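Pasting a structure here, questions to come.
What you see is the complex with one protein chain gone and the rest in place.
This part shows chain A:
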Amino acid sequence: MFGVMFATFFLIRLLPGDPALLLLGNMATPEAIVSLRERLGLNDSIWVQFVRYLDNVAHGDLGTSIFTSNPVLQDLLERAPATLELICWAMLATVIIGVAVAVTAVVRRGGAVDRASRIYGLAAGAIPDFWVALLLIYFLFYLLGVAPAPFGRIDALLPPPNRITGFYIIDSLLTGNWDAFISSAGRLVLPVLTLTIVNAGALMKLTRTVFGDVYRSDFIRHARASGLPESVIVRSALRNSLPPIITLVGFLFGFLLGAAVLVETLFAWGGLGQYAVQAVVNSDYPALQGFVLVAAAFILLVYMTVDILYEFADPRIKV
């Protein structure tokens, strides 16, 4: 964690741009800039700044965003659920679709699903996510009008549900707020679909390969020779294919945290990725540092979970 903090702190300061200048605009007088820099502590030596930063972080203070003037922690806490809700649902859909398609393709080799998945496997990865998002918005929202507008997480006229978990869908369910539930679920459909379409391809290809190998292995053949029903055989083969799948899902999870930014932007989602990009554009050092810190913590958490799941998935591995 310290390493991450150290690296980001110094790397961010290598970025060109002066936050004071950006904040005050082009018309600012040099005096005003100097005094603002003074106030932000930007004139102290970089080491002093770093130590001050460490001290603050240790006290749970990630600093104040230069741009939004809110404490960074508060900004992040507001936006994190948006992104997390988006990528959680997207990952869930990715895993279900990717694995189900791969398993069907292997079990019914040469069938319709197999052939379709081959074409999809070729296409996925070649299509960028924003393009998929634009296509979906164009067809489903603009032409057919079945999807809700791509503006935020919930209808602007509805108040968001009381905050419990920060996930609108869960919160609205818990509070029994059906309008909010329907609206927020509807809003989720397009972005989740976008991320799923883009990411399920990789997971499907991997699962196909791994599951396909296991499915042809000796012990599966023996299980079939022992007269086990096909459902038991598929389940056992799938359990044996889990480790690489868990790894990829863990990786995608961490990756999406920042990579969903284009999708977030297109759907005006107001999530973490968008916040981070804004911070970069505005040279908002504290905000950017805060984001990287939270992202690193999150990824660490995901990888730890992956390791623990690994041990459950394969008794031969001791973590």
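Methods note: a contact is a pair of C-beta atoms (placed from the backbone, for glycine too) under 8 Å apart; a residue touches a chain by one contact, two chains touch by 3 or more; residues count from 1.
Quick note on the criterion: contacts and distances are computed from a predicted model.
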Chain not displayed: protein name in its UniProt record ("Sarcosine oxidase subunit gamma", "ABC transporter ATP-binding protein", "Cation/acetate symporter" or "Murein tripeptide amidase MpaA"): "ABC transporter ATP-binding protein"
Absent-chain contact - pick from A:Thr175, A:Ser236, A:Thr265 or A:Thr305: A:Ser236
Absent-chain contact - pick from A:Arg39, A:Arg52, A:Arg163 or A:His222: A:His222
Hidden partner interface residues of chain A, rising order: 217-219, 221-229, 232, 236, 239-240, 313-316, 318
